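All protein chains but one are shown in place.
After this line comes chain A, so read on.
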Amino acid sequence: MPIFTSAEYMAILLSLKVSVVATLVSLPFGFAAAYLMTFRQFRGKVALDVAVNLPLTLPPVVIGYILLLLLGQKGFIGQHLLQPLGITLIFTWKAAVIATAVVGFPLMVRSIRLGMESVDERLIQAARTLGAGWLDTIVTVIIPLSFRGIVAGAALMFARGLGEFGATIVVAGNIPGVTQTIPLAIYEYTSSPDGDRMALALCLVSVLLSVVVLLLHEYLNRRIAKAD
């Protein structure tokens, strides 16, 4: 294995950083979306379902382009919200976080939702009639009983984040040391004449990280099952 330069180490660290932050930032929103779609009846539920799942069917490049249009200097959010606050997102690692979060969001919501759907509604009703308010019921009944789904959703989002390419390259660019994640670095090496060995080495790192994530997920799953 060749010795990585600092740029490659930066890419590995950035990939991990982007995936971790995207997963942590998405969790409350993913949980809320899954909760609404599982336990609440409201107008526009179908629209929410479609909106949440849309990134699953759209090409990541399209997602990246839409984000660019929204968050860019002339975009609706960029112009009216970010600029007045002095925030620049485009072509920063934060843009990579947003791209990763959007692309992985449907996977996270689906997993959490599956976990929530396995919670017997009678248990929730029992909690309510025993004096627990809805927030109390969420904390003491729904989260513990759908914890496997939440862990699975987080793991999926994290793993998806490590491999995110299309949306990230559009919205964050491919700037070594700033926004270049592992997939972007691999892309760059495969485009250069002497980059094959480095590309392969980064592929191995990518495989290794994915295996570690999957093993960790499996370990947590078993521990939760044992605790149950």
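By our rule, a contact is a pair of C-beta atoms (placed from the backbone, for glycine too) under 8 Å apart; a residue touches a chain by one contact, two chains touch by 3 or more; residues count from 1.
Assume contacts and distances are computed from a predicted model.
Among the names given as "Aldehyde dehydrogenase iron-sulfur subunit", "RNA polymerase sigma factor", "Molybdenum ABC transporter ATP-binding protein" or "Heme exporter protein B", UniProt records the absent chain under the name "Molybdenum ABC transporter ATP-binding protein". Within the whole complex, the absent chain has one touching residue among A:I87, A:L123 or A:V139, and that is A:L123.
Contact with the undisplayed chain is limited, among A:L114, A:A132 or A:V178, to A:A132. When the full complex is taken into account, the listed residue touching the unshown chain is A:V141, out of A:I12, A:A34, A:I66 or A:V141.
The omitted chain makes contact with chain A at the following residues, 120, 122-123, 125-134, 136, 140-141, 144-145, 227-228.
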